[in-house]
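Every protein chain except one is present and positioned as in the full complex.
So, chain A:
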Amino acid sequence: MIKLLEGPQTLGRGPVFWSCFLAVLAGALIYPLFADSYDVGNFSYFLIWIFMALGLCLMWGYGGMLSFGQTLFFGIAGYAYGVLAINMGGGTTTIAALLLSVVIAMIAAGILGYFMIWGGINGIFFGIVTLSATLVLAFFLGQTAGPEWHIGDARLNGFNGMKGMDPLAIGSVYIEGSALYYVMVALIVIVYLALRMLVNSGIGNVIVATRENPQRAEMLGYDVRKYQLLTFVLGSGLAGLSGALYTSWGQFITPSSIGLPAAAMPIVWVAFSGRSDLTATLVGSFLLLFGFQTITVYSQQAALVLMGALLLATVMAAPQGFVLGIGKFVADRLTGRGKRGEADLSAASTLKTDEA
């Protein structure tokens, strides 16, 4: 198992890489001791979105399935957390609400994925169908302002969104501030390492094989539909985890966290970072979220325009992703293989959105 942490599907191996990993982790762990609680809370907020980015990286970068549906499952789990937390009461049941809402998102992904994949939808149409489903949910939730739209005690509240659910708690103690931060860091470490093991395992081999050439993968005896469905359910489930954490963090969720601008965000993060590598996605998404938040403080419009510009720049200048490119470059310098690195970068081909 441990051996799978390194492998052909993930960049970063050997003592240098893992030392860096531990150093960053140590930095993350002592950070709350030095920062004020407002900044720690903000930090937790950036970390919420990382799961969604990693899930898209798995689906798009590894599986070749460009899903526009990350905010769909983010929204399903986000609203599910609200409904469950409100109806089940607060306290420790919020933990169950969190887990259940992720399961609900995965079931929804299983159903949608089943019809898409068994129906033979792939390439650009996969993006179109997932985007449509996302917009339908956002539109629907926007129409639910009336008092008749409620599930148990939870009012959906249209555009204003659902509120009044408890945050995550154990007994009567809310998990917030530094405690929440540590929970986030732990979850990210677990998810990141588990995904590394997954993609370097035999299953990961089939996932990338399916991306490269689904017909050949099938000709080796693999039912590629099952692997695609697994990838889609896991990737969407991670978006669900982001959604449930988001609702619990802010104690509200609105349809605007599902709709078009929100739906495009994960694509930008992952494309910019380098969709073909988990580590690049992790680091890149964090940097972007951090930068985005910093700029949003001054102007939200400017932040959105910047995101668009970054996506364009990525497509034109570094189709395999900026963070990935820089990471490879640095790694090659360190190991004295500079020549090869440059060859790798220039060999990187165009942005492959429809290779499945």
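Note that in this section a residue touches a chain if its C-beta (ideal position, glycine included) is under 8 Å from a C-beta of that chain, and two chains touch if they have at least 3 such contacts; residues count from 1.
One rule holds for everything that comes next: contacts and distances are computed from a predicted model.
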Original post:
Hey, which one's the missing chain according to UniProt: "ABC transporter ATP-binding protein", "Molybdopterin/thiamine biosynthesis adenylyltransferase", "STAS domain-containing protein" or "Cytochrome c oxidase subunit 1"?
Top reply: "ABC transporter ATP-binding protein"
Subject >> Touch criterion as defined above, residue of A:Ala35, A:Ala209 or A:Leu304 at the omitted chain >> reply: A:Ala209
**OP:** Pick out which of A:Leu4, A:Val224 or A:Leu324 touches the chain that's been left out of the picture.
**Re:** A:Val224
**OP:** May I ask you to list the residues on chain A that touch the chain which is not drawn?
**Re:** 8, 202, 205-206, 208-209, 212-213, 215-224
